[in-house]
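Left out: one protein chain. Kept in place: all the others.
And then subunit A:
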Amino acid sequence: MRTAEAFRMALEALRVNRLRSALTMLGVIIGVSAVVILVAIGTGAKDAIEDEISGLGSNIILVVPGQLNFQAAPTQSRLDLGDVNYVRRVVGDPSRVTVSVQSGENIRVGRNEAFVTVVGTDENIPNVFERPLKRGRYLTETDIDTRRRVAVLGSEVSQQLFGDLDPVGRQATIAGVRFRVVGVYEKVGATFGVARDRETHIPVTTAQRLLGVERVNGIAIGASGPDVIDSLGQKVVDALTARYPDEKFSAVTQTQLLGTIGTVLGMLTGVLAAIAGISLLVGGVGVSNIMLVSVRERTKEIGLRKALGARQRDVLGQFLIEAVLLTTIGGTIGIALGVGGSLLIEALSPVPASITLWSILLAFGVSAVVGVFFGVAPARRAGRLDPVVALRAE
């Protein structure tokens, strides 16, 4: 018997039992669409977070006191501006090093008030981070040296306090002290839940006096290229450890963050895919079950086919192709639903979804394999039926 003939016969058999075929496929459809959707969500989440991280800027090294450990409480900083200058000498290029002193404060303009993250920093912000200006200017060296009370607002802060007015040159009161707005940042979005558009930048020296502290919270370095990130981070950490032998310091790089988060999210995607895969397996068991019922029901038909000259492999092939058609047609419908569902989720909800070719190919491949795997037992049973017994069956 020709293969094309076997396919035609199998399709005919599925068509004859339309409802049953559809219900059998349902398990596979659900399994496959679940795989596609869950992998799309997992991949979407990973892409989104990786975008956020690279949105910070490139080649960034964050130097923080203490050991970087997700369980440990943040270590009290002992770094001050003298240490920042020391790090600048270690790095060699002072303009590649910037600093931050942070505190949540109220900011007020007339009757408008907002609670924002006040960041004391310096003129090197644009050299290290991706932080384009919308209006006005960045902080300058003179601002830092003379402890000017000037501020650069995040886009959301500006919107909240000034609405559509241009805030540059206007006054704002931070923690009871009057500041002059000199610039507004472009909208940059959030990174790790840190709403960077809700930040207000003021000179680090001004911030230290305002908050009554000598310390800085962290130092950020923009490496000159991706290949020097690790060595430069290590060099700075070593230098700081040499200066304070009892203290620990850590350098966090984007690559580390990307690597760690990528691994975690990759695992998450894997787990989601595995869970969906289990439902696909259950769908396969359903196919097997229905095929066994079908073989029993069609015992006489099988006997007749054998009497008319069907060989064992003809009958086996017919039932195997039926099973594989069930799962691959189901798989194709499932892929279509999964892609549609992912696009819908992407469009209608904040959950990012990114459809990947590998998940589609995998889902299709797995459904075909499921068909063969779960179809083989019923098909063999059909192929081995004794024609006389089959013909006599009632």
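The definition used in the following text is that contacts are C-beta pairs under 8 Å (C-beta built on N, C-alpha and C of every residue); 3 or more make two chains touch, one makes a residue touch a chain; residues count from 1.
Here is the rule we go by: contacts and distances are computed from a predicted model.
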Undepicted complex member, UniProt protein name, chosen from "Nitrogenase molybdenum-iron protein beta chain", "ABC transporter ATP-binding protein", "Benzoyl-CoA reductase subunit C" or "Bifunctional protein PyrR": "ABC transporter ATP-binding protein"
Selected residue (touches chain absent from view) among A:R135, A:R148, A:R196 or A:K306: A:K306
Omitted-chain contact residue, chosen from A:G218, A:G262 or A:P387: A:P387
For subunit A, the residues touching the chain missing from this view: 1-2, 5, 9, 12, 16, 300-301, 304-314, 386-388, 391
